[in-house]
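The structure follows.
Missing here is one protein chain; the remaining ones are kept as they sit in the complex.
And now, chain A:
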Amino acid sequence: MASMAAAVPFWRAAGMTYITYSNICASLVRGCLKEPYRSEAAAREKVHFAVSKWANGKPEKSSIRSDSHAE
């Protein structure tokens, strides 16, 4: 039974999840590429999804998010 938890990485201590950290690292690396690769990579970052909250069994409103991964 461990009496001490493992050392927490700085990003987790600041409230960031691993996925957020990993995505930030990936988008920073993509931003440092040479030209033809950079535009190809930018296409990979685009996200497109619709979010809707539900109440009483019916969707209330739907907001569509369509943009590239913001840093």
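Everything below uses one rule, namely that contacts are C-beta pairs under 8 Å (C-beta built on N, C-alpha and C of every residue); 3 or more make two chains touch, one makes a residue touch a chain; residues count from 1.
Everything that follows uses one rule, which is that contacts and distances are computed from a predicted model.
K.L.:
As a check of understanding, state which of "Glutathione S-transferase", "Glucose-6-phosphate 1-dehydrogenase", "BBSome-interacting protein 1" or "ATP synthase subunit delta', mitochondrial" is the UniProt name of the chain not shown.
P.N.:
Its record in UniProt gives the absent chain the protein name "ATP synthase subunit delta', mitochondrial".
K.L.:
Considering the complete complex, identify which of A:32, A:51 or A:64 is in touch with the unshown chain.
P.N.:
Once the missing chain is taken into account, the touching residue is A:32.
K.L.:
By the contact criterion defined above, which parts of chain A meet the unshown chain? Give residue numbers in ascending order.
P.N.:
1, 3, 10-11, 13-16, 21-26, 28-35, 37-38, 41, 44, 71
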